[in-house]
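Every protein chain but one is kept in place in this view of the complex.
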Amino acid sequence: MACPPCGSLLDYKTAKFSVTRNRRVGLLHRLLQLSTPRGGRSLLGWVLLLQKGYQERDAAPHVAVVTKVKGAAAAEAAGRRLWDAADLTWPPQGENVLFLVTHFTATIQQAQGTCPESPSVLDGMCTEDADCPMGNPVVHGIKTGKCLMFNATHSTCEIYGWCPVENDTLARKPLLAEAEHFTIFIKNTVHFTKFNFSRCNTLQTTDPSYFKSCTYDPVFNPSCPVFRVRDMVEAAGKSFGDLALLGGSIRILIEWNCDLDHPATQCQPQYSFRLQDTMYNFRTASYYWGSQRQLYRNLLKLYGIHFDISVHGQAGKFSIVPTAVSFGTSIAFFGAATMVCDLVLLYLDAKADLYWKEKFEEPEATT
Amino acid sequence: MACPPCGSLLDYKTAKFSVTRNRRVGLLHRLLQLSTPRGGRSLLGWVLLLQKGYQERDAAPHVAVVTKVKGAAAAEAAGRRLWDAADLTWPPQGENVLFLVTHFTATIQQAQGTCPESPSVLDGMCTEDADCPMGNPVVHGIKTGKCLMFNATHSTCEIYGWCPVENDTLARKPLLAEAEHFTIFIKNTVHFTKFNFSRCNTLQTTDPSYFKSCTYDPVFNPSCPVFRVRDMVEAAGKSFGDLALLGGSIRILIEWNCDLDHPATQCQPQYSFRLQDTMYNFRTASYYWGSQRQLYRNLLKLYGIHFDISVHGQAGKFSIVPTAVSFGTSIAFFGAATMVCDLVLLYLDAKADLYWKEKFEEPEATT
Partner (left out) sequence: MACPPCGSLLDYKTAKFSVTRNRRVGLLHRLLQLSTPRGGRSLLGWVLLLQKGYQERDAAPHVAVVTKVKGAAAAEAAGRRLWDAADLTWPPQGENVLFLVTHFTATIQQAQGTCPESPSVLDGMCTEDADCPMGNPVVHGIKTGKCLMFNATHSTCEIYGWCPVENDTLARKPLLAEAEHFTIFIKNTVHFTKFNFSRCNTLQTTDPSYFKSCTYDPVFNPSCPVFRVRDMVEAAGKSFGDLALLGGSIRILIEWNCDLDHPATQCQPQYSFRLQDTMYNFRTASYYWGSQRQLYRNLLKLYGIHFDISVHGQAGKFSIVPTAVSFGTSIAFFGAATMVCDLVLLYLDAKADLYWKEKFEEPEATT
């Protein structure tokens, strides 16, 4: 019995506590346990039920997105009167990024040669030839050394480059304003590898024509994955007309929050829309050979709405490991309250001396 | 000696425990310690050796992927008899997403004008002019107000749009079935910033022609980064013929699991393939001007296999900090077992009264 190392493995050793009928410290202790955010939380009910501390989680699903744009818009511009989805979207391959043209400026039949620089380029302005040192690059080409009249009011340096220079006066009204009626079909699959569980946002119906005719509405049609462009722009807090003129960028957020302890049909995505930027344009050129074996290009500056689909998801499922962890963590946090009370009792209380002796018992062996 | 706050800093204070020769509770305590998943894990050997709790980890490497497609397929279609990789892949710039055409429908020489809508469009069907209100948009254009005979059996609304409307009858056999023999070379670099450690999946050989001639095989050639399209489709659980007709989407997973306490050559990627979707197509148009200054377009609806390369990686290396954390966490979890046993001892045991008095000692000062 006296041999310490060989004490029976089945003896149960429980920590000795010293009971203090000190109501002030006792009250402080209970208050701290309940009031500290973690202390309050650590009540088992909270951690285990509300926070789903009993679930194993997977917050990094594999995500696949396919999009398809549908619609047709009438606009008299650039040799055509009608534009359909294949004319107005880019890239053709619908992925998680998508651009829909709403407005553009076209500079057709540019060829390489010399012409005056645009007056909108600051360092292309001149009053005499000396302002245009030969060989210096500007935005649209390389200066030839001459200063030319661009129009009645402006003189600009002559450049060698694609001529005529890009026309950058923008029509006051978006040329393709009807793009607001276009719809975007978004097919989104998430796969949670930890649980080998997949869901798709298009599986909730048995009627094959449903996705051909429905339109998403947050209240009446929250599970239809066909979105009207105008609705999305408005959900992001802008009017389509404003955004169409200079372009813009909108994030489509898809959030999956799946509790796999419930039936899979309850795991539905939530859609939201956020304006990211109020200017969006880029240039693209197409090249062709003219009759005299000369290379020409058509330069388009495209304004439009850039959609960027971002998918987040998490899934949880009951598991014994996180349950034990939540339980253990809860207990650990009560320790903080105990430490504060000990400090009060041992250093601040009137009878600190007595409590000190009680708590820290000195065996005779060491005195 | 009696002055509590100035107790020597070098006194060692150890918690007092009350030993209980209660075999039932003692056994319960040991069982709980060993049986709770975390309790079982917390045996140092488990945490430190099997779980590599002694390693610092980096699970978010910087990833770079470059792909190149090789192959040639013979098919009599759209003015050519032979298709090579530059004809069949999109986008040209090989990145972590890649599309290989296996089938298509072409609608050539479309011009803007009027023609009957396709009978496959539901709201383009009509029996009289009144069914086609002028100005209403349908899929391929805008209704002109007339109802026309499309063919012997169907009448459809006349539309203004790109005419003739898209031909959507699909050949029964994939036009580019030989794409199954194409190969994809995937060059993948991972960089773990925390350890400043980089690895590439193409570095394991000194023979420069190896990557020009080898083909990946999970058993015989697991480190060759050249993948045959057919092999990938089959590893994803489909036959190439099925997928080629309507297209599909396949995820190529590359997983790096590097233990930097071992030689770097042991850090090799694992490849796996997963079918994501069994339908994949998109439309793309190319424009040209005809002899009478009229704009034409060729519209292609491309079906094919979309590859999506997803790289995951983690690296671990011995470090004293996570070792200490693992050690500390293990100890903390024993606390949960103790709490359960205390509850049994103090509330359920026959001699609870005695245990209570022993555990919670009341000093005379507070009685």
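Each chain carries a letter (A and B) given by its place in the written order, and its residues are counted from 1.
As a convention for this text, contacts are C-beta pairs under 8 Å (C-beta built on N, C-alpha and C of every residue); 3 or more make two chains touch, one makes a residue touch a chain.
The structure displayed is predicted, hence computed values, not measured ones.
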Visible contact partners (per top-of-document touch definition) of the missing chain: A, B
Residue in contact with the excluded chain [from B:V66, B:A106, B:V121 or B:C214]: B:V66
Per the touch definition above, residue among A:G141, A:P174 or A:P269 touching the missing chain: A:G141
Residue, one of B:A85, B:V101 or B:V226, that touches the chain absent here: B:A85
Residue ranges of subunit B at the interface with the undisplayed chain: 7-22, 62, 64, 66, 68, 70-74, 79-82, 84-87, 91-95, 178, 181, 187, 189, 191, 209, 212-213, 286, 288, 320-321, 324-325, 327-328, 331-332, 346-347, 351-358, 360-361
Interface with the unshown chain - residue positions in subunit A: 2, 4-5, 7, 11, 13, 15-23, 25-27, 29-30, 36-39, 90-91, 97, 99, 112, 122, 137-142, 160-162, 249, 251, 274, 276-277, 280, 282-285, 287-289, 294-295, 297, 299, 306, 308, 310, 332-333, 335-336, 338-339, 341-342, 345, 355, 358-363, 365-367
